[in-house]
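Note that one protein chain of the assembly has been removed; the remaining protein chains are unaltered in position.
This part shows chain A:
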Amino acid sequence: MPALASGAPKPGRLGAPWQAVILLGPALLAYGVFAVLPFLDVIRLSVMRWDGLSPHAAFIGLANFRFIFTEDAVFWTAFGNSVIWTLLSVAIPPAIGFALALGLNQKLRGRNALRAMFYLPVIIAPIAVATMWRWMYDPFFGIVNSLLTDAGLQRLIQDWLGDRRVALYAVFVAYVWQTAGFAMVLFLAGLSNVSPTLLEAARLDGANRAQCFRHVTLPALGSTITVVIVLSLINSFRTFDIVYGMTHGGPAQSTQLLAFWAYTQSMQLHDFGHGSAIAVVLLAVTALVVIPYLRWTQRREDAA
């Protein structure tokens, strides 16, 4: 029975179309104006020359893209760093999260407290994580170098955020600390869907722990693994706060990432054209991941 028709004819009342507008309108308006519009605007700005303030922006075709691809050395540095960052982000925090989830899915004393401890960094503001780790990496009084000294490993002591060969990885360690708990929670949710009766049956048939894991648990986690990998991928493209807070992209651009370089071009160097072109490149890469993923989600939801 069509809901839209049922409310329409009564006088002095809002018709169903109006009710739909009232319910759906405000959210769509906010989303359309403050999320979709900037999204379209960044594409428009990527073919313009504009300083962000003057009333006139000039159309210059693909010159911004030509510039970032051929003349902007920092772009390729940021690109390379972003590739490293993304590969590490997809591999390491999910792997740690997976291991933690497997362990904390067992019946262990105090496992809820343990889960909470691993998860706690996820809810801390990324900018506070950056500040914390900057202090921990302090060359003289920070915990990292102090503990290395105590352990007799003075030769490993570095200026963690000041040396361009190690800075990116030092920032990444802080990122792992912050994000592994997120993957853990998603995997725990996935594990709670693994059928206990199936595991019990496998055990009764004489399967050992490794076999149960390999043939029962792992196949049931297929979709969870996809979700965690895609979310880790997308979150890695979003990385901004932690770089801003720890290194500002330095030293010598060694921790520069694409999202941060887009921001720097636009908001610090007042070159909205170049900044937007970088943003468009990153959005295109994101779309390559997101569109197939959304299709997959949609299919799964239709099946459910």
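The working rule: a residue touches a chain if its C-beta (ideal position, glycine included) is under 8 Å from a C-beta of that chain, and two chains touch if they have at least 3 such contacts; residues count from 1.
Operating definition for what follows: contacts and distances are computed from a predicted model.
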Candidate names "NADH-quinone oxidoreductase subunit N", "Electron transfer flavoprotein subunit beta", "Carbohydrate ABC transporter permease" or "Ferredoxin-type protein NapG"; UniProt protein name, chain not shown: "Carbohydrate ABC transporter permease"
Contact set of chain A toward the excluded chain (per top definition): 1-4, 6-7, 13-14, 16, 19-20, 22-24, 26-28, 30-31, 33-39, 41-42, 45, 52, 100, 103-104, 106-109, 114, 116-121, 123-128, 131-136, 138, 141, 143, 146-147, 150, 177, 182, 185-186, 189-190, 193, 209, 223-224, 227, 231, 234, 237-241, 244-245, 259, 262-263, 266-267, 272, 275-276, 279, 282-283, 286, 290, 293-294, 297-298, 301, 304
